[in-house]
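For this view, one protein chain was removed and the others were kept in their places.
Every chain is named by a letter (A and B) in the order it is written, and numbering of its residues begins at 1.
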Amino acid sequence: MNMELSRRGFLKAAGVGVAGTTLGAFGFTELEAAQAAAVRPFKLTNTMETRNTCPYCSVACGIIMYSKGDLRKGETAEIIHIEGDADHPTNRGTLCPKGAALRSFVNAETRLKYPMIRKPGSDKFERVSWDQALDRIARLMKEDRDANFIATNEAGVPINRWTTVGFLAASATTNETAWLTYKVVRSTGIVAFDNQARV
Amino acid sequence: MTNSWTDIRNTDLVVIMGGNAAEAHPCGFKWVTEAKANRGAKLIVVDPRFTRSASVADFYAPIRQGTDIAFLLGVINYCIQNDKIQWDYVKAFTNASYVVREGFAYKDGLFTGYDENKRDYDRSSWEYEIAPDGFAVVDETLQNPRCVWNLLKAHVATYTPEMVERICGTPKDKFLKVAEMIAECSSPTKTMTSMYALGWTQHSKGSQNIRAMAMLQLILGNIGVRGGGMNALRGHSNIQGLTDIGLMSNLIPGYLNIPVEREADFTTYMSSRTFKPLRPNQTSYWQNYRKFFVSFQKSMWGDAATPQNDFAYDYLPKLDVPSYDVLRYFEMMHQGRVTGYFCQGFNPLLAFPNRQKITESLSKLKWLVTMDPLETETSRFWENHGEYNNVDPASIQTEVIQLPSTCFAEDEGALVNSGRWLQWHWAGGSPPGEAKHDTWIMAQIHLRLRALYEKEGGAFPDPILNLTWNYHDRNEPTPEELAKELNGYAVETLYDPADPAKIVLEKGKQVVNFSVLRDDGTTACGCWIYSGCFNEAGNNMARRDNTDPDETGAYPNWSFSWPLNRRILYNRASADLQGNPWDPSRKLIAWDGTKWSGYDVPDIAPNAPPDVVGPFIMNQEGVSRLFARGLMREGPFPVHYEPFEAPIANVVAPNIRGNPVARIFQGDVAQFATSEEFPYAATSYRLTEHFHYWTKHNVVNATLQPEFFVEISEQLAAEKGIAHGSWVRVWSKRGEVKAKAVVTKRIKPLICDGKPVHVVGIPLHWGFTGKARKGWGPNSLTPFVGDANIETPEYKAFLVNIEPTTAPATV
Partner (left out) sequence: MEPSPRTATSNPPVAASATAANLTERDLVRRSASTVPPPARQLEPVAKLIDVSKCIGCKACQSACVEWNDTKPALETNTGIYENPHDLTPDMFTLMRFSEWENPQTGNLEWLIRKDGCMHCEDPGCLKACPAPGAIVQYSNGIVDFIHENCIGCGYCIKGCPFNIPRISKVDHTAYKCTLCSDRVAVGQGPACAKACPTHAITFGTKEDMKKLADSRIEDLKSRGFENAGLYDPPGVGGTHVMYVLHHNDKPAIYSGLPEDPKVSPVVNAWKGMAKYVGFAAMGLAAAAGMLHSAFAGPNRVTREDEEKAEDLVKEKI
């Protein structure tokens, strides 16, 4: 094992919390009252750390998200920095140009914030409430399912196919979201079910 | 991946072909640089372009896109001709000695049984000769002319170095250098790893590209060993998970199948899934299929799935076509046969081929629901963006409902990496505005639909009304609750069949793993291959012990690797017939006279004697398949087929266009071009600065690669009068794009069948939303045809034309 990949001590089953530091590594054995003449104050001081996984490719690099505010205490948490998790066996703290800029994905201007509806023929989205959007979706589904569901074939064999509505699942949702999506979609008889693995 | 990212450190030779790991998977590629730096490993890159992977390679060879099979069969031929075979492995662990039925033949690019009208085969002759005892006939001497080895030898003989050069455009000396380097890995103490991605899958014969390399790896004895394997580098963070959980038309979680219409009842369904061993004493693990299926049904429908109703077999839809994959479904949409569509974190307007057709299809929907953390082109497909999305909103009658979901930073749960590790992560940030978790959104859709059916009744409401929904908060199931369902639990108290007084597991407890699942309805399990991920020991996916005994790269206590926390699939094949490692320095597991043990969870019954039970336990043969029987639609061996749009005719089968069994829709045929009309061979790909169509929303990545471009050679630029950095128009028979020209030495014309072929490289990543400059994706140009087995679109090889132009009008 070469030095740049030297194995570090691990944090057993610790999803969150303060990681080990390397203070002292550069000959600083004592803390001194720094007269902050020059260097920028360290910007992660007193932030909250949370372990997560990069959402992009399948290398699935470990990341640490640094936030102001702690979700677990019911606070609003704003992510101010993200970098690689040095304890992670695959990426060892490194990140690619996408992963290294994850903070700017989380805080992108084009993040969606509210449910929107675009009416037929319209040239704009209009904001609606979650209830309006979800009730509308359930009604549209039911209308079409009741009209087009194929319960049996000509021989009377149950085939339970709903072919006129399709569901395209994601590529970066969790297993748990995927499983819930599977349950919900399969229970309706939708057969046009696919995900990003196809392409 | 059969292996894992961290295992790549154990290799001697990395072959990157059909992928570009340095750019698409930089932090995984780290393990290539580690293998090079620490054990002197070599890296070969074979690609139409000199990529950033090639920039750090020991050897680079160019190849024309869409000709990988010819190249790989050429390498197999080289190994056979030069006796570079891991003979002990091939004889014991592959079906080389199996005798194929009389009547099987191959001629002029086709196997026996082809029906041109159906574009399909009668595959009955692609099978072993079966002896009266019910087992396959083998000839261990490999003398029988019909044994797989001799058929293979004859099949690959066409692919000489000269033929490879003629088809692929790879100069003979470069091909021979690659073949020689690869052939060295036939030694039991040398291994090679194959790292591939969409460069192999996005072809009309993508599955056979991968099979060709898998066959080569078997011949070299590189499957199941450290530093070896077939390593598919999956493109998204949980594509592996979504595939495992079977979010596809024809799948049930854990690679079980949705019934087809002719499987009218459960008994019929199971009758073709007995998986009887084809050789004595073999495991054939799929014999447990029924346990996994019934446990899945119990997980879905609980008490409503009973032995009396065949565990609610009829709740499942039955397919009338092989699958309603996205290509078929957009074809149906295009024909006006679809009412509504959901896109969850997916952007088909830029992700599916022939964008014009996609736009027309979406415009025919009555409604479209999108769920995404970011703006997508799909949810705004009706919005006019000048040349970049030239549509008339007033004429599009689709109602679009856009739902804001959270992103990774605000969400908890597991993602499955390419190496099958299920890694748990935690939420650290608050969602913006009113954005909601996907789990909440899906629960709401279900609960509201369920309420309507409860109140109003309607078409077959049973599977909806009886869907298991035992969550503490019905409105938002927690990730832990869902993970526990995936793992499985005892529906009833389980007793030991050998000792009915002995309790194996109390009712309601999590099963330890899939070995305790039953087919009588007493266990439930959402996805059998994940079983063990969240058992009574807790959430094993959240384990973070990164110790690695003897630095094998296994990290056995880091997260959970399916199946059974096994890190390298087929690891029994890392040892010989006595159970000793082929390479003692790369030991994985070994036989101590009574049991298997080692660094990894053995991929075999712990007490299975090494000279009796074969290592490929999922196959009925117990060995791997050089000859695929009837399991692949094109044939039991790969054949070189040209892409549907190719710059030259097929040299080995001049009368065949494209893949003879690929599905093509009538309306698309007229849109396939010939090289007379469109002379240049195009390919599409990712750049390292961006991730798909997401990071154009990220101001940093937008800065690092701000604008859509195409890459061409200096020769083509000179021929067409294209200046470096100038605007070009690239068009195919299906559409056009405008881009900046990057003129480079990294792409060079290839000579194929005596004719120069110019390559045009077209990166994806740009659209009309986000921070980066507006542009197009390659899907404006690509043909609407997919792989014959799995329908992955042919994005990697198609034809275009190119000319200088002026900048698009700014919007």
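To be clear about the criterion, contacts are C-beta pairs under 8 Å (C-beta built on N, C-alpha and C of every residue); 3 or more make two chains touch, one makes a residue touch a chain.
Keep in mind it's a predicted model, so treat the numbers as computed, not measured.
S.K.: Could you tell me which of the visible chains the hidden chain touches?
M.R.: A, B
S.K.: Just one of A:Leu95, A:Ala108, A:Ala133 or A:Val185 touches the chain that is missing; which is it?
M.R.: A:Leu95
S.K.: Which of B:Ala37, B:Ala105, B:Ala131 or B:Val669 sits in contact with the chain that's absent?
M.R.: Residue touching the absent chain, from the options given: B:Ala37.
S.K.: Contacts of chain A with the missing chain: which residues?
M.R.: 1-8, 18-28, 31-49, 64, 66, 81-87, 91-101, 103-104
S.K.: Quickly run down the residues of chain B that touch the omitted chain.
M.R.: Residues of chain B in contact with the hidden chain: 22-23, 26-27, 29-30, 33-34, 36-37, 40, 50, 52-56, 58, 60, 688-689, 699-709, 724-726, 740-746, 771-773.
The rule is short, and it goes like this: only the chains that are shown with their structure count from here on.
S.K.: When the centre of a chain is set as the mean of its C-alpha atoms, what distance in Å lies between chain A and chain B?
M.R.: Here chain A and chain B have centroids separated by 22 Å.
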